[in-house]
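Apart from one protein chain that is not included, each protein chain of the complex appears where it belongs.
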Amino acid sequence: MSVEFCGIELAHPVINGSGTFDAIAARRAFGKALDEEFPFAAFVSKTITLTPRAGNPPPRLWEAQAGLINSIGLPNKGLERYIAEDLPELAQLTVPLITNVMGSTIEEIASLLQACDTRSEIAAVELNVSCPNVQTGLDIGADPLALERVLCAVREELHKPLIVKLTPNCADVAACALAAQEGGANAVSLINTLRATALRPATGHKRIIGQPDLWLGGGSGGLSGAAIRPVALAQVAAVAKRVTIPVVGMGGVQNALHARQFLDVGARLVAVGTESFRDPSIATRIATELDSANGPHSLI
Amino acid sequence: MSVEFCGIELAHPVINGSGTFDAIAARRAFGKALDEEFPFAAFVSKTITLTPRAGNPPPRLWEAQAGLINSIGLPNKGLERYIAEDLPELAQLTVPLITNVMGSTIEEIASLLQACDTRSEIAAVELNVSCPNVQTGLDIGADPLALERVLCAVREELHKPLIVKLTPNCADVAACALAAQEGGANAVSLINTLRATALRPATGHKRIIGQPDLWLGGGSGGLSGAAIRPVALAQVAAVAKRVTIPVVGMGGVQNALHARQFLDVGARLVAVGTESFRDPSIATRIATELDSANGPHSLI
Amino acid sequence: MSERIAAPFGRRLLTVTANEPLGAYRVLRAAAPDGAQPAAGQFAMLATAERWGAGTDDRPYLPRAFSYARFQDGEAHFLLEDVGPGTRRLCELREGDGLWLLGPLGRGFAMPEQGRRALLVGGGVGIAPLAIWQDELSASEPLFTNTPSFGDTPGSDDAPRVDSEPRSNLPHTTVLLGFRDSAHAEGAMLLRNSQLATDDGSVGHHGRVTELLRAELDRDAHATVYACGPPPMLESVRALCAERDVSAQLALEAGMACGFGACYGCVVPARSGYLRVCVDGPVIAAAELEHVGIHAGSPQ
Partner (left out) sequence: MSERIAAPFGRRLLTVTANEPLGAYRVLRAAAPDGAQPAAGQFAMLATAERWGAGTDDRPYLPRAFSYARFQDGEAHFLLEDVGPGTRRLCELREGDGLWLLGPLGRGFAMPEQGRRALLVGGGVGIAPLAIWQDELSASEPLFTNTPSFGDTPGSDDAPRVDSEPRSNLPHTTVLLGFRDSAHAEGAMLLRNSQLATDDGSVGHHGRVTELLRAELDRDAHATVYACGPPPMLESVRALCAERDVSAQLALEAGMACGFGACYGCVVPARSGYLRVCVDGPVIAAAELEHVGIHAGSPQ
């Protein structure tokens, strides 16, 4: 069941989606059981930026039909404290660490990659060019030309595998994936959340044109979970057809059958995000059932 | 409750999404009750093309989580037979007729508009630049510059209100809406279905990399229904903020509360699509409850 | 094919009056007081009032199509086979539960040409529309045979509604039914005087029902054939009748989203192009089809 991914040997093909699992917080909640039963074959960190971010004001969550809208706003302690405080703790994990980073300029991205390059705890870097909750990064990820230009400019700063996390909010995701490959990405991952919003329930009936009563503190957010799986499957299939580098597929994966479908359309790895909120150990079950021939079958 | 839309007086703000209601077939199924209880304030036809289209091979439907994927492929009898056979029947409707058309070239679109221009039965034209089930039209709708260029080239052919149905599969739908306005559109409508796909269930466990066993005859399709409402609401809100022309909002509207939310974020009209499949008379209920102050309220 | 009774516009909430097992099937009855009396071969779109949109997969979401198996004393009868989430919910309905119904829909069977006997051929759950058709035909038969309704032991005198005066004089109807095994063969109780075939030979002829049909036609081809069942069965019925140029009316199935011609999702390829099973059928003249494909039949 072990898989090779960008030269890294993984025990199985299931990892976490960035920002959907905090190994350090989980260790506080589950104690040593977290390390003993760690569900992912590799751990992907939440998006780290050069300077600290507080994130969006609450409410940050909205439960949609078979989905979740989040407007978290990429809170993080910033590169420096991530390296100083988090890396030592994350280094204790028994699986490879993939650090997810985001920058709004070539300079920012370059320094993020440089910093990760020097840290042996980090096996690979995932570059987030796709978070719909914040303005930065958006345009780069949605425009193939801009994306390739940026990657070419920063790629040599990192002597480790670079995964580009694409944005699904674009016209032609396969073209963006190809641009990432041309720009030197060793893999692409998708899909990130779909731009979405929700209104405060109680005021659904009051009409205030122009200034609707938005629920999320951040105004708008990103849709994840079961609802987006059909879109994710289509985008992953389109990308896998176009690129030669490995693809990490995600978006609404809830069980081994779903995971198998992403593998079937050409993904090398599958990432689980929102479903981990419903059960933090779901990835273990998925990996186990993927392994047993009839697992996913029984889930049909 | 009556609404003015592009100079047309409508009894209420609820219409149908193109391709989700066939008034002629419905008359066969429901007899005179269809005309007596017609649920929409205006009727939007299925997309008509210059030449006839057979549509995609079956299966054309996949039921997703809180959604529907369709790969219909825009079957239609072509402009000529639409005008000769369907217009007389549609003219009997008690509500204004909006004809939805799609062309893959400026010439095609121009002749479609010319033909509609001469027919008094047609109150307005909706130009579909957004159907994810077929290749044509896609690029135009997703690229603001291309969209504006095309519209400028064809706009004068039509001396009636022109509604541009935008594609949701783009990087910046508000920019596309603005381009449509610049190009002479009198209104924009959104969202169309999100590109999506599904695999044949029985083979979900068999891994056939490269050639997954796609369920839909057309390979991929478009996601509609409840699952896409959060995305639709965000896109409609973004567009309404950017343009001055009226907006027709749609995507997963199931009840009056949902409809009210689209109006709250700035839509002038709301269109119902997939939910009509669950109940063809739902639009009547929505319009009635929108009218009564506490209707949508009671639905919270 | 001509029989088409128009449906009330909009789905109606009926109350379940009974839901009893019939061998491997279930017979669901609901009170349809205001409902129109369906023509044999017509169908309804059904959904349970509760738990539709439920389950870990959020399916069923759309209503499902079911042939009227009988309509008696203001009650609609349906024969159900549990093959997935929708049929499972329906099979779980209890007396007093709510049932959403849209119908009657589609085109039913037409009377045999003068002098020809009716030859009914059913496979599996496809026997449902033949039951109500036999009721209609028997109403026109010269001498009236005892007609047990579901679950009655032959000889009971509780008989279905019959027109006081026969519409015409018809030769006796022949009924040939095929099933997987004896448990399914109990479904034959739905009809009268039927000859059975089972795949496992546990009841009646050991083999295909189409083998019985071949024998019948060789004995006397002066008949009009009415068939409903899985695609392979319908295809051989079509072929057998074509060879002997016996006219046949086939009740087809296809995955449906709406049931009233709105979605164009239920098409089957015919000589004249794609036909919508829900409005052009479900009963279609075999002559209109070159071949009965997999998607023209019951999904199972």
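Here the chain labels run A, B and C in written order, and each chain numbers its own residues starting at 1.
By our rule, a contact is a pair of C-beta atoms (placed from the backbone, for glycine too) under 8 Å apart; a residue touches a chain by one contact, two chains touch by 3 or more.
All figures in this text were calculated on a predicted structure; none of them were measured in a lab.
If you put the hidden chain back, the residue from A:8, A:61, A:152 or A:175 that touches it is A:61.
Set against the missing chain, the residues A:5, A:21, A:82 or A:262 yield one that touches it, A:21. Listed for chain A, the residues touching the missing chain in the whole complex are 19-22, 24-26, 28-34, 36-37, 46, 54-55, 57-61, 63-68, 70, 72, 75, 217, 225-226, 274, 276-282, 284.
Going forward, only the chains that are shown with their structure count from here on.
Chains A-B form the pair with the most C-beta pairs in contact. With centres taken as mean CA coordinates, the chain nearest to the overall protein centre is B. Distance between chain centres (mean CA atoms), chain A to chain B: 32 Å. Per-chain CA centroids place chain B at a distance of 35 Å from chain C.
Inter-chain centre distance (chain A to chain C, centres taken as mean C-alpha positions): 50 Å. Residue positions of chain A touching 2 or more other chains, listed in rising order: 65-66, 226.
The multi-chain contact residues of chain C, meaning those touching 2 or more other chains, are 58.
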